[in-house]
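Working notes for the structure below.
Left out: one protein chain. Kept in place: all the others.
On to chain A.
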């Protein structure tokens, strides 16, 4: 095994490089997941970048190109063509520390989240679950289970907050 390249913080200035129009709009007519990212003082984090990776509604995890489709003539982002489900989303938190994702319900029950932020030296993984009976949640200490559950606010509209630290600290995952 060769040694890995260490991670470094995404820093404060990724905003002109990584986010792209429609980054959080994987699909229309499905579900919306929205929420805030908070620091250890409960203050919203305005410079986090969230990435989402998920199965399509049938559970297919093969992914497709075209998340940040570009015009080969002008170089401009022309958006997803809406024909394939790419399974990938990328959303910076706004000045209020808030994000939003429009997507389809994943067939395997969860959306994977990767969290980057200024001040965070190595990214963090977590998951958004929609059903509290999901088998995986049994492996999570009962008192922290709620941190992985999206809260339905109205039909097809869910709230999912991420707490980097503090009393409500989100359960983060280690894949070894």
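What we mean here is this: a contact is a pair of C-beta atoms (placed from the backbone, for glycine too) under 8 Å apart; a residue touches a chain by one contact, two chains touch by 3 or more; residues count from 1.
Everything below uses one rule, namely that contacts and distances are computed from a predicted model.
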| item | value |
| --- | --- |
| Protein name as given in UniProt for the chain not displayed, "Protocatechuate 3,4-dioxygenase beta subunit", "Carbon-monoxide dehydrogenase small subunit", "DNA polymerase-3 subunit delta" or "NADH-quinone oxidoreductase subunit I" | "Protocatechuate 3,4-dioxygenase beta subunit" |
| Residue, one of A:12, A:82 or A:152, that touches the chain absent here | A:12 |
| Contact with the hidden chain (one of A:21, A:40, A:82 or A:100) | A:40 |
| Where the unshown chain meets chain A, residue by residue | 1-18, 39-41, 43, 45, 51, 53-55, 61-72, 75, 86-88, 106, 108, 110, 112, 114, 116-125, 136, 139-140, 164-165, 169-176 |
